[in-house]
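The other protein chains are all here in position, but one chain of the complex has been omitted.
Showing chain A:
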Amino acid sequence: MDLLSQLRGQIADFSAFLHREGFVDDQFTQLQKLRDESSPGFVVEVVSLFFEDCEKLVNNMAKALEQQIVDFKQVDSHVHQLKGSSSSIGAARIHNVCIAFKTCCEDQNRDGCVRCLQQVNHECIQLKNNLQTLFKLEQQIIAAGGSIPAMQ
């Protein structure tokens, strides 16, 4: 039981950390609520899908921005997509960056866009790492025989 409570404590602290730092927000918590017996890996699935999507979009946007004449509309639509996805899973930081990104697109500010894109990429990687840590902890807890606690 000691290990379990330790793990639980760890996961609680980590979740609190993620929330505090703004990596995830309430929507992520809502997402976690959808995890149940019929779909235990729901969150993992959605998150994986998101990251796949994210990667694809980032690549597309990078390609688009590398062009001589940047098709801002397309970039904008990609950013729109990313914004929607990130808000769906509660990736708060990415979402905020997307908002800024959108403004740059509207301003047709290429450098700004590039910068934003880099930021997006950075955030994506960070979030991915963080969530992987989180999922690992969860698996450890399940392996230790406990159930994953709800987050605040």
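The rule is simple: contacts are C-beta pairs under 8 Å (C-beta built on N, C-alpha and C of every residue); 3 or more make two chains touch, one makes a residue touch a chain; residues count from 1.
Throughout what follows, contacts and distances are computed from a predicted model.
> Leaving aside the chains you can see, what is the UniProt protein name of the one that's missing? Options: "VPS26, retromer complex component B", "Phosphatidylcholine:ceramide cholinephosphotransferase 2", "Ethylene receptor" or "Arp2/3 complex 34 kDa subunit".
The UniProt record for the chain left out of view names it "Ethylene receptor".
> Touching the hidden chain in the complete assembly: which of A:87, A:109 or A:130 does that?
A:87
> Which residue, A:50, A:72 or A:101, contacts the hidden chain when the whole complex is considered?
In the complete complex, the chain left out is touched by residue A:50.
> In the complete complex, which positions of chain A touch the hidden chain?
Given the touch definition above, chain A has residues 26-27, 30-31, 33-34, 36-39, 42, 45-46, 49-50, 53, 80-81, 84-85, 87-90, 147, 149-150 touching the missing chain.
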